[in-house]
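Of the protein chains in this complex, one is absent; all others appear in place.
By written order: A and B. Residues from 1 in each chain.
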Amino acid sequence: MKRQSIRSGSRLAYFFVGPVQIVLTLIILVPIIMTLILSFQNYTYGKPASFVGLDNYVRIFADRNFKRALINNIIFVNLVVYGELLLGFGMAVFFKRKMALKKFSIAVVMAPYAVSTVLGALMWRFMLEPDIGMLNGFLRALSFGQLEWTTRPFHTFIVLIFLSIWLNVPFTFLTLYNSLLGVPNDLFEAARVDGASAGQVFRFITLPTIMPAILISLMFRYIFAFRTFDIVWILIQGGPFRSTELLSLYLYRQAFSYFNFGIASAVAWIMVLVTILMGAYYFRVLYKRMFKNEY
Amino acid sequence: MNTKKTTKAGGKYLLLALILLWSGAPILMVILSSFKDARFIFEFPPKIFFKPTFENYSYLAETWPEFFSSLWNSTLVTIGSALLTVVVSFFAGYAYSRFHSRRLTMSAFFLLVIRMFPPIIITIPLYPIIRALNLFDKHITLVLFYSAFYVSLGTWLMKSFMDQIPKELEEAAYMDGATMPQILGKIIFPLALHGIMATATFVIIYAWKEYLFAMLFTTTKAKTAPLIIGEMLGSVTGVQWGSLFAAATIQLIPILVYIYFAQNVLIEGATVGSVKG
Partner (left out) sequence: MKRLSILILAVLLFGSIALVGAQSRFVVLGHKVHQQVSTGGPGGDIVSEWLKKAGVSSVEWQTLGSNNDIRDKLFREATLSSTDISVGFVLNTSLTPAVKEMFEPLDSFLASAPIEDFQDIFPGLRDAAKFDGKTYAIPFRHATSALHYNEAFFEEKGIKGPPKNIEELLEFIPKLTFTRADGTPVYGFVIPGKGEMYANTVDLARAWDGDFVSMDYKSSANKYGMVKAISTLADLYKKGYYPKAFTSIANNDLNTWMQQGRVAMTISSTGRNTFYNDPKQSLYPGKIKTIPIPASKEIQSKYPVAPAKTEFWCMVIPKNAKNKAQAWDFIRSLSTKDATLKAALNGNGPVRASTYNDASFQKMVPYWKAEKDILDVARVAMPAFDNATQAADLFNEYAQAAIIGNMKVQDAMDRLAEEVERLLP
């Protein structure tokens, strides 16, 4: 049966897959190639473009702001993505239980992702205000130190990570929750009949079934989180004293504050390469898990 | 025995309350603030109980009437993007799930890699192209972009959800003489509903909130709601927080309503019963 579907179905497969590839190629790939060319040029408003070879790349790596942004980004992305994974997974498992008000609760849980990022960030900024914010008031009452996120880079970083997790956990949650729903109940029953413990059920039934969803949400969150811009910009624009600047801010500044389009394109390409490097391990796992076994 | 059950239930609902508090507190503040007298929105300490007023909403309608037409544009673009993305991802996801070849695998990873490029940079070469093609200020342009940005995720999600659907079902249907459309429609579609829901939700949220492409590629006719909110935030005569929160609330509620009702398609253990017998 399998062989037959592969041979006779492959044309059908291309027909199904074709539109996606064509649309993406035209809309996204073509401009991307154009920016690759741009990255080897010196291009700004008011002057014609000129070829500069690898000069842009050299200048970028010599820029202390870039180096700082790169390190910030790598740390930020990893903390955020795994934080979200843990929380999202926990919440997905939690909501699988029976409970009243489930649909309402899930809507509330999704709300941080649905609200306008700008407003969510503004609201948190208000709550985190050094003087009158509720959080610092709370900490004061408990005699903990204050969260001086407006003046101490380490604290700022923590706040940014926290805010990013708050905004984006719903993504991982929804993906994992939907995947959990697809785990056939009869497998659970059979396992319980055979006397498996909750831990064993989790390890050998739940986890393998939702592993693809975990990997996909991890991979896509890596890609999206790498580009985090809004919350950093709105809260403190990469401050204090540009210490928490992320690559997306650096990119934005080069492109739309300084109009160095060549350099900005080069930065974008570097970002892609770094993302691929960081995600390389997951590529392999994704491939093995979702594609290799099927041959 | 009974106390053990009650403590378990109590623990569960306590945890639920914490989760709701953590997720919903700032959202609740946004919504409550929209009903507060503008002078007291940022007061300290903020009041949870107060006399509500609709002032902010009427002020919003007065000073930013275009907000409501922009909501309509947002709706059109969002629904269009969701439909296009779901349809394309559904078919592509099925193909990746049921057919295998080296080329197909590479194309799947192409979908992934192409998303790694920061969208703001591709706007630089895209702007003159969109202008030249006269696709400016049109809903369809945004629909195409938003869908293009989310088919990757949609396809991968659909594939992973469809992988969970046992192939035996289709094989049995083949043997009974079913055609591909019948298989897709009657077997795959219902069992992949939660994948469709997830994909649709992500696109809808993205399209509803997106700012950059909407700002660059629309001017007046296809202007979406986030742009108006951006204009409210960028007021040079002073930000009117009351009407801003009113606008944000109006923008938020439809999504929450959608999520609430969309969960009706999430039936637990969807493949149960279809394999038996």
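Definition applied: a residue touches a chain if its C-beta (ideal position, glycine included) is under 8 Å from a C-beta of that chain, and two chains touch if they have at least 3 such contacts.
Model, not experiment: these values are computed from the prediction.
In the complete assembly, the contact with the undisplayed chain comes from A:Thr150, out of A:Ser10, A:Asn42 or A:Thr150.
The hidden chain makes contact, of the residues B:Lys8, B:Arg103, B:Arg131 or B:Lys186, with B:Arg131. Although one chain is hidden here, its contacts on subunit A can still be listed: residues 44-47, 125, 129-132, 148, 150-151, 235-237, 239-242, 253, 256-259. Mapped onto subunit B, contacts with the missing chain fall at residues 38-39, 42-45, 127-128, 131-134, 215-216, 219-220, 227, 230-242.
Just so it is clear, only the chains that are shown with their structure count from here on.
Note for the complex: subunit A touches subunit B at residues 1, 5-6, 9-10, 12-14, 16-17, 19-21, 23-24, 27-29, 31-32, 34-35, 38, 91, 94, 96-97, 99, 101-120, 123-124, 126-127, 132, 134, 137, 166, 170-171, 174-175, 178-179, 181-186, 209, 212-213, 216, 219-220, 223, 226-227, 248, 251-252, 255-256, 261, 264-265, 268, 271-272, 275-276, 279, 283, 287, 290-291, 294-295. Those residues of subunit B that touch subunit A in the complex are listed here as 12-13, 15-16, 19-20, 22-27, 29-30, 42, 44-46, 88-89, 91-92, 94-96, 98-101, 104-105, 107-118, 120-122, 124-126, 129, 144-145, 147-149, 151-153, 155-157, 159-161, 163-164, 171, 174, 180, 194-195, 197-198, 201-202, 205, 208-209, 226, 229-230, 233, 244-245, 248, 251-252, 255-257, 259-260, 263, 266-272, 275-276.
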